[in-house]
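Handing you this structure, nothing more for now.
Every protein chain of the complex appears in place save one, which is left out.
Right after this comes chain A.
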Amino acid sequence: MARFIIRRLLQMVVVVFVLSLMLFFWLRSLPGGTVSAILGERATPQTRAALTKALGLDQPVWVQYWRFVERAAHGEFGTSTRVLPGADALDIFLSRLPATIELSFFALLLAVVLAIPLGYLSARRAGSPLDSGLVVTSLVGVAVPVFFLAFLLKYQLAVEHHVFPVSGRQDNLSCTRVTNFFVLDGLLTREYDCSVSALKHLVLPSLALATIPFAVIYRITRASVLEVLGEDYVRTAESKGLTARVIRGRHVLRNALLPVVTTIGLQTGGLLAGAVLTEKVFNWGGIGNALADAFEGRDYAVLQVLILAAAMIYVVINLLVDISYAVIDPRVRTR
């Protein structure tokens, strides 16, 4: 087990190294470059040269790369120019992280809670109208642009009929902040109306964000259950005279869910990208919002930290899922 974890950690080091190289060259290739981004288009050649020297941009590439890594390791990514002018880019990331984690968590929860039972049901009744209907729904779900669905939900259920709030994370209730996860905060401080308000705000963005993970998890579950249902050990279990309940729980579900666990891990990356679009529609104020603003306003300091962090989060989550997978399924370790 320890060897497995060490090997995966080493793989991750390689991935992070290549990632940092790519991010470095990406930043260098952005239009105008760092100097223009800071000084604007109309700076004099003298000030440009001075800043180039001050930033070390006249040094060889590998020296620049080393400095970039050094500063990144210290969490120095510079100050924001557009998202929140003057604020430290890393602070922006950290202060907005809870909002996005909260939204992604509920979206993923919604997707998993709906997709796994429905996928199982679909596979058990493969070919039935229910199955066909669900398959078509999942295909349509993938074909709808996420931000359009978000707009549609917002327009129908918030603007036209006031079932849910239009935007933001909570009504103005002067709630106490503990962790900045608003639902959790309300529970911790016993200000339950705060939690309820936060939950109401979560419904529409979570729904919009959950569609693609739902479609993917549903289809993997369905395919996986279908495959397991045809396995020899299921037939053996049936011929042994085990009850349907035991076969379903121990033989079918447990084996079928392994690939599903993996898929859930992979969906976190898609959630981050989807959050950029969903948060913009609902003005959620999380990382996705910041990324959308940073792309629009070309705020390089913020882009740097957010993209590096997004990729790192994705890599780390997948590492954790890998390890948990090795714990669940011993076959993974021995190979």
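To be clear about the criterion, a residue touches a chain if its C-beta (ideal position, glycine included) is under 8 Å from a C-beta of that chain, and two chains touch if they have at least 3 such contacts; residues count from 1.
To be clear about the criterion, contacts and distances are computed from a predicted model.
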| item | value |
| --- | --- |
| Chain not displayed: protein name in its UniProt record ("ABC transporter permease", "Formylmethanofuran dehydrogenase subunit A", "Cytochrome c oxidase subunit 1" or "MBL fold metallo-hydrolase") | "ABC transporter permease" |
| Candidate in contact with the missing chain, chosen from A:Ala72, A:Leu94 or A:Ala126 | A:Ala126 |
| Given A:Ala43, A:Val144, A:Val234 or A:Leu253, the one touching the chain that is not displayed | A:Val144 |
| Chain not shown: contacting residue from A:Gly168, A:Gly270 or A:Gly285 | A:Gly270 |
| Residues from chain A at the interface with the omitted partner, ascending | 8, 11, 14-15, 18-19, 22, 26, 29-32, 126-127, 139-140, 142-148, 151, 155, 159, 223, 226, 258-259, 261-263, 265-266, 269-270, 272-274, 276-277, 280, 291-292, 295-296, 298, 303, 307, 310-311, 314-315, 318-319, 321-322, 325-326, 329, 331-332, 335 |
